[in-house]
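Removed from the display is one protein chain of the complex; every other protein chain stays in position.
Letters are used for the chains, namely A and B, taken in the order the chains are written, and counting of residues starts over at 1 for each.
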Amino acid sequence: MSDAESPPDDDVPSVPDDEIPDGDEFEPVQVFPDNELDLREGADDCYKCSTCDTNCPVAEVDDDFPGPKFQGPEQWRLKQKDDHDVDDSIMDCSNCMRCDNACPSDVPLSQMHNEARGEYVDQQMDKLSVEYWRNRVLANYRISAWFASKVPRLANAVMGNSLVRQVGEKVFGVTAEREFPEFAQQTFRQWWAERGGPQVRSEDKRVAYFHGCYANYNTPEVAKAMVRVFEHFGYQIAVPDQGCSGTPMYANGMLDDARRDAKLNIKEFSELVEEGYDVVCSCTSCSMSLRQEYPELFSFEGTAEVSASTYEAVEYLRIHEDLNDAISAASVDGPDLAYHAPCHARNQGLDRQAVELFRDLDGVGIEDVGESCSGISGTYGWKAEKYDKSMAIGEEMFEHMDEAEGETGMTECPTCAMQMEHGSGYEIRHPLELLEDALVAA
Amino acid sequence: MADTPSVLVIGGGSTGCGIARDLAMRGLDVTLVEKGNLTHGTTGRMHGLLHSGGRYAVSDQASARECIQETRVLEEIASHCVEETGGLFVKRPEDTEEYFERKLRGCDECDIPTEVLSGREARQREPYLAKDIDKAITVPDGAIDPFRLCVANAVSAENHGARIETHAEVTDLLVEAGEVVGVEVRHQSGKGTRSHGAAGTIEEIEADYVVNATGAWAGQIGEMAGVDIEVRPSKGVMTVMNVRQVDTVINRCKPKGNADIIVPHETTAILGTTDAEVDDPEDYPEEQWEVDLMIDELSKLVPKLQSARTIRSYWGVRPLYEPPGSGTTDSEDITRDFFLLDHAERDGLPGMTSIVGGKFTTYRMMAEDISDHVCAKLGVSATCRTADVALPGSKNYRVLEDAMDDYGLTSPIAKRSTQRLGSRAEEVLSITDPNPVVCGCEGVTRAELQDAIGQAGTDLNAVRIRTRASMGNCQGGFCTHAMAQELHPEYDAAQSYAALDELYQERWKGQRHALWGEQLSQAMLTYALHATTMNRDSDPVDREEAIDFSAFDDGGDAATGTDTRTTAADGGAHGD
Partner (left out) sequence: MAIEQDVLVVGGGLAGITAAISAAESGAHVRLVSYKQPTLRHASGLIDVLGYTPDGEGPIVDPFDAVEDLPEGHPYERVGPAAIEAGLDLFDDIAGDTYEGNHTDRNALVPTHGGAVKPTARYPDSTAAGLASDGRDALLVGFERLVGFDAPLAAKHLAAAGAPFDARGVTVEFPVELSADPKVTRFAHLLDQDKPIGGGTRGVRRALAELVNGRLDGEARVGFPAVLGDDHPREVRTDLAEHIGADVFEVPMGPPSLPGIRLEDRLYEALDEAGVSIETGNPVVGFEADGDRVESVVVDRTGNDVPYAAEEYVLATGGLVGKGIDSDREGVEEPVFDCHVAQPSDRYDWFEDEAFGDHRFARFGVDPDRELRPMDAGGTPEFSNLRAAGSVLGNYDFAAEKSGSGVSLATGFHAGRLAGEGAT
């Protein structure tokens, strides 16, 4: 007898049916709705080897940070149901997710961290504090960016003003050390509408583009490169309505905000997936979020389908087209590149992709600047109190960039790009832009 | 001292420690001897259920009433040992409605407060309960740490002047003129706290009265004086899960049966149990089917258990007793009540009483009964105070939490430390030396270990039961050696290594019953760390033949830092 058929004495109106666990399909994520996730059993997989700790860029520069093994399996195992105090060090985790990739025993570390952070913010953080609202604004970058995009020149002028930045640090805790990213004069979506949408039609080659916030508001050239490269290979592109992927929200424990945007994204993209589209992202944190975090955190209808159909853009072409041959046959005239693999690319097995692909491209040298984390981790490095830590983590990457031949940087992640530029002064490019140069512009 | 009557208590389980405390608080001169460490026998091998009495509410209402009464007492005097989890009797569709009603009525008759929950309400409280659970009865069951409770009783006894000797095995009863006048004990490593490698000594301890509180071992003590004590030891298995799948005690609502209870215990959940009579309380088979039965049967209540990780299993032996001639065949039907066997009345052997039967939850009441009995014998009029005076450390730990910030511990570690140490937390943790975590699984710091070593000497198993160090998912793989290192330099190197070997073997013993899946991977990693990286399995110190160091590579020039690669005298790398 399932609960749906239970007699009327089971009438407990406050708990909707779908929140009651369902026989053998016990998934903790479904069992404990909203903020009552219980991941203690994720601790079953941990055999304490500390591989995660050796991969944690924060623990390396800050010994007050107890590390992913503690933040994940140990804390969840030690914590008891009615304990409502997640250790506050959870806010020092930068959500780079390297521990996920490290664990030889399949512990859902980043999921545990996301949940612990969500619980901490929800139950222990003062909602009237400047820190809470600063994090909330940083996490909801898309909303600020939307306003700024209405008046990009004014926004750039204001944000570029050093006085404004000093005030931002003093009052709001946003570091004055960084220059705010410049807003594009025309967003990608404006450009897309202006060109009249897709220029290529296809029945069997269709991708839905998740451009995310940054490529829309700040670097539309990356998004345009994606469009041109995919159209070059004969794909019909759709650009549906979309919100933020959620990455900066998880990182700040703002799970409600993430849920709101995820709902929209899953609705829009699952409709296209049903029509045979695959989902393609140009930002590796966005693809990470749709692929891994959505199914871990949400259970909207279509979540699994969207997750299983999502790819990073270059990865998609490597799988579906003979990209190696195309690259081998092409040549460009460009500067040598110092490539940094974003942590979130590493988690998707994409950390070697750009280097292995472009080393066969004539006219350009590419060098991996090592496996260290850039240290910015999205909004993390923007917080005044985290700035020094962020730069300490990045030091190894800056060192390697300095040692590399190339004086132009390359990475898939927009915030890593900010950090690379901030630490080295190099111009930073996206692999899609180089692909466009090699295959389309030629 | 001649004015103060002396009592010798044999057995350092909950009953013995409870008696020692009770008599010491009444002003008697008490010595307790225990052949292993405290809780070595049955107390250390129970499932940690603090009975509300619900389990006996149908079959044995007298016991049920005692349980609810004592549970209320322990919640007051031993709050740092008790977790008030609450309990559920859950009914599956195949369990009878009639028994459910009888259980409910029985609880009512015994003044055990209950509430009936629908299946859905029960799952709201415990989301991993099987979806076909029909309904449930709530009862005020709890979880209790038997180790901490036992140690707290012993510490209290010591505070009242008692002498507690562990690793002191009774080798003979001293009988003079037909009366028991004391015992002969063998101290494994001399008097006082254990010190590995120290020479064993024999001591004769005289006393005005002897109490045999050795439970399942009572018959063996009786034999020494030629009296027959018909204890019927009954074994039961307990399987420890790595995490708590439930936060409430889950009982299956049906008449007697194997595998019908899940007790959340500290960081773990414990599945129990079986009930089978054995001949010898120290030598009985521990079998695979028993572990499998726990998992398969209890999965019917909590399906998640089927795929969850277990970290070990252990067996306990109940000290069941029934008066001669009762003729019960099934050990499950033997009463859980306890009996005082005054050997003067029973066997014509004055000077000693044995206490047998009974159950952990009512240990204090049993201790009170026998203490009254002993006092009557000795003409002491002092009355029992154990129900009114809190045990050392007992204090609601929630009021201590704020203070924990001072010790620089991360939140869950501070929380668990405070839970274990109770009101002693400040005394133990307020040290100025660096205080790293030594056992990550259970969040045990150096200061807590040093405190336990102060109490237990080189007996790392006694340190373990005080702190929980090495009781988590790695079962000591990552901390047993670090724990042993804490013994040095107070104890010498050989003692530290001997203590390590003993603890490591003890951890292995229980883990053997959990070797599949994650725990087998864990065991292999532990084995690799201890054998490959540390070479503990072939440690030259333990081998008979001395190593000829000169026969091995001495590094050649590389070692002396000239950093040139030379060809060694034996002709260089093989095959070159």
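Some observations on this one:
Basically, contacts are C-beta pairs under 8 Å (C-beta built on N, C-alpha and C of every residue); 3 or more make two chains touch, one makes a residue touch a chain.
Keep in mind that what you see is a predicted model, and the values were worked out from it rather than measured.
Set against the missing chain, the residues B:G86, B:P350 or B:G556 yield one that touches it, B:G556. When the missing chain is restored to the complex, the residue among A:E60, A:E231, A:E271 or A:E421 that touches it is A:E60.
Only one of A:E179, A:D256 or A:E356 touches the absent chain when the whole complex is considered: A:E356.
On the side of subunit B, touch with the chain left out of the figure occurs at residues 287-288, 292, 295, 408-409, 433-438, 445-446, 478-479, 481-482, 485, 488-489, 492-494, 496-497, 504-505, 507-509, 512, 515-517, 520-521, 523-525, 527-541, 546-547, 549-556, 558-561, 563, 565-568, 570-575. If you put the missing chain back, the residues of subunit A touching it would be 47, 49-51, 53-56, 59-61, 63-64, 66-67, 101-106, 287-288, 291-292, 295, 307-311, 315, 318-320, 322, 346-352, 356, 368, 395-396.
Methods note: only the chains that are shown with their structure count from here on.
Those residues of subunit A that touch subunit B in the complex are listed here as 1-3, 6, 9-10, 12, 15, 20-24, 26, 31-32, 38, 40-41, 43-49, 66, 69-70, 74-83, 85-89, 105. Listed in rising order, the residues of subunit B touching subunit A in the complex are 93, 118-121, 123-124, 127-128, 130-132, 242-245, 247, 267, 303-304, 308-309, 410-413, 415-416, 440-443, 472-474, 477-478, 518, 521-522, 525.
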